[in-house]
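Only one structure is covered here, and it is reproduced in the block below.
With one protein chain removed, the remaining protein chains of the complex are shown where they sit.
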């Protein structure tokens, strides 16, 4: 027993230094021992660029009125891909929010469906059965309980699968965050909570989101470790995620990873971030661009050159052109409104379906 | 920056020792320096007994069908009173759940209204304007956001007031807990979160409620310190609460206190705890009864004797008899259904009111 | 056939479902050693183990939300919300996740979830334990809402709900748990979701209810019979989907209808029934449809609940109004 009543069993402490293997200059930090091979890093680098180019195309399409409101992953490619790489596509599960494109690409997300979804075509929601990615989640943090249930349910059935779920610094304030992490702790669910701290929730800065010096400090309050990593360092994010996945597979339960990254631009296509973001800060952050960092690393290994870069750009253009064309080819299929509400439509729904499909207008009367 | 990817910035650590000044044997722990005077402890002791006797009476009345389902405070008197003592009745605010009778008594809760409420009389809800106790809250943890808003709102207006809110280990799993503590951290609201860890949420043991080794570990995740105290030690609970109140007044914001106590009996009058509670464990816990502990302490100071005890019992009997009689004198006042829905009843409500008050039956037709 | 009360019938259905299918699991507050605060899951944890009957942490949101993930994982989760009032803590998960997941994934992820919850008043419970909130959930596309009024239907509809590939909110009338007793077949059987039950036919007026409202309607029909009024009773039984045809058929025969809901009047499920009925049986109606319900006030403390929730006299009074209007 402690007798001093001034004892704070859990004082507020300064934020820890994030784990980093690769510096913004593309050099390994002293003592760093990355386990990703250079070939793997090359593959990752390609995906990061693909992701960024899809982002750019989507942004342009939105400006042309050909795509709806969407949130780019720009700046967070290392954060989402480094973690996604630690899981096995088709075996392990990705439970996304909406800003994890790079990880989804690694886990076989069809690009045309991605475009279709953000264009507002419901066809984009119909993903292949082999894809172990849950639907994009618009309600912040609402996917966290799903991730826990999924991980727990697969574990109950004896499967050796890991679930990773992504969410932002803003979403971490929702009650769902708390309830989900607490249940994960109790059930020792094999799940990784990848908190992408990108500094902003739309216009709300990190400092107003929580007085916690680190979000990862919340882990022990649920009986799980909290890890802080440089989210713009692909190698570091991979290493900590790999370890979290291993712990999950070993029956040691969940891990909370706070990935320190930065949103390099507006929240989404509807956002005017000039209203609240400091231009100098943004410029400074651009220097920590996770894609550049990997390029510098590959340069130092003579594993990539400008010709490769050009070839890649051309390849990506083709891929994206095709995906966009496929996505834009979708026609409205109004039956999609009705056919997946239940396995069998109710009488009422069947009547409403007839009305909508018969008349070329919106809504119904009764 | 940290280079070792095995670094867990926040590992799961064993629970800390709670702060204790007074042992179960009624002796001060070596080095303990309580600041409550013996006279104050005598006054507290009386309240603890009053609380326990009200509990007992209520339990009996329930068994006779004269009172509804209610949850006794038995075993948690030191936990709620020690903390309640650190605040100023009529100045500071109590935001209760439903198991904080002893603290409410110190903060001037009229006993007859307490009985009336649990008897189901709406008159019991009409507390005097001077009482700084919010209504009993049945929805678990729902009062936590209110406590934060209240503390914050009084602070904005320049008042020097502190809010304490009570809730259980079970309630701590609700999303409201998380959202409230996080907002309190950000606003530096002068509020004390007094988590009564009594080992149970109805039949759910602490071990199934959370994998956290300590609930207090959650404090830093909201930018506030977490304190662990022996909740059956009146002196210790008082000391840590006093310090938390002082921090709040000093503008340092909220504190999370985990008060380690035990529910000495069933959850409520409808609960059959034999189904899930271990009888031996309960017996062992009875030995840590917080009331006995204070009596032993007073004995060692020659501050209380059996005559005092007898006189007190008689005094309490009179008080409780009177309160029960007053509570039972209430007649149903059906207008109470309608008159406090809005400042002015809507037309529809006024019509419904007439219907209910005119006809001696339940419900309405339209 | 054995007589059984409603909570035993529910217990029976849960046992049958868990025996028949390993993926069926129960999660909720106090469902384990305690067997649920009303004993609906009594002994099931001992029988099926801690993996299949789980005392969840106290958080309704994640009870419903984890059920989504469990269902995707291949389980058949039966979540218990201890009292329906606390389903508000999970409303975002129920309305926007549980109910919409099949549609969101365009058929890929169907969720065979049942959310069981007792609801309704009349047992002098503390605040927030007694509200009849069914309408708030019927107005959630993608969710079925089932409300049995007999032990027989409780068992058959619960087994149908568990077998249903889509999410069902299964609402149990708290005050009927032990009071309602009727004949319940021992074996497994299902009652079709989407079919109302004609409790009795009448010639003068039709009383329409669900859950505890049926208890009132039946008693009111007895009282009306003494006054020479022949009142039929329809138990809607499943609110979503609604079997309007049965209701229209009955009301077309009598020309008059009373709808009994326990909930606060405005925007209750009675309004939906009345509107649909008025649209479909407009020319058979001889008098305005009467609704019986609670006032538009928060559910009071126990001392006033008898004045708040509708009783038999209110249904009789409503029926007389409908009979008198020409």
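Chains here go by letter, A, B and C, matching the order in which they are written, and residues are numbered from 1 within each.
In the analysis below, a contact is a pair of C-beta atoms (placed from the backbone, for glycine too) under 8 Å apart; a residue touches a chain by one contact, two chains touch by 3 or more.
Given the structure is predicted, the values throughout are model-derived calculations rather than measurements.
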Legend entry - Visible contact partners (per top-of-document touch definition) of the missing chain: A, B, C
Inset, instruction - Give the residue, chosen from A:90, A:128 or A:332, that touches the chain omitted from the document. - result: A:332
Inset, instruction - Kindly state which of the options B:20, B:146 or B:361 is in contact with the chain not pictured. - result: B:146
Legend entry - Full-complex contact with the absent chain, from B:41, B:122, B:256 or B:277: B:122
Legend entry - Full-complex contact with the absent chain, from A:287, A:329 or A:364: A:364
Legend entry - Residues in subunit A touching the chain absent from view: 68-70, 98, 117, 119-122, 124-125, 138-140, 170-171, 173-176, 201-204, 208-210, 270-271, 275-276, 330, 332-334, 336-338, 341, 346, 348-349, 352-353, 355-356, 359, 361-366
Legend entry - Residues belonging to subunit C that touch the chain removed from view: 85-86, 88-89, 91-92, 95-96, 99-100, 103-104, 127-128, 133, 135-136, 138-139, 141-142, 240, 242, 263-264, 266-272, 274-275, 278-280, 282, 287-291, 295-298, 300, 325
Legend entry - Hidden partner interface residues of subunit B, rising order: 122-123, 125-127, 129, 134-135, 139, 142, 144-154, 156-157, 175-176, 178-180, 182-183, 186, 336, 339-343, 346-349, 366
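One rule holds for everything that comes next: only the chains that are shown with their structure count from here on.
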Legend entry - Most distant chain from subunit B by Cα centroid: A
Legend entry - Junction residues of subunit B, two or more chains touched: 173-176, 208-210
Inset, instruction - Give the residues of subunit C that touch two or more other chains, as numbers and ranges in rising order. - result: 57, 59, 61
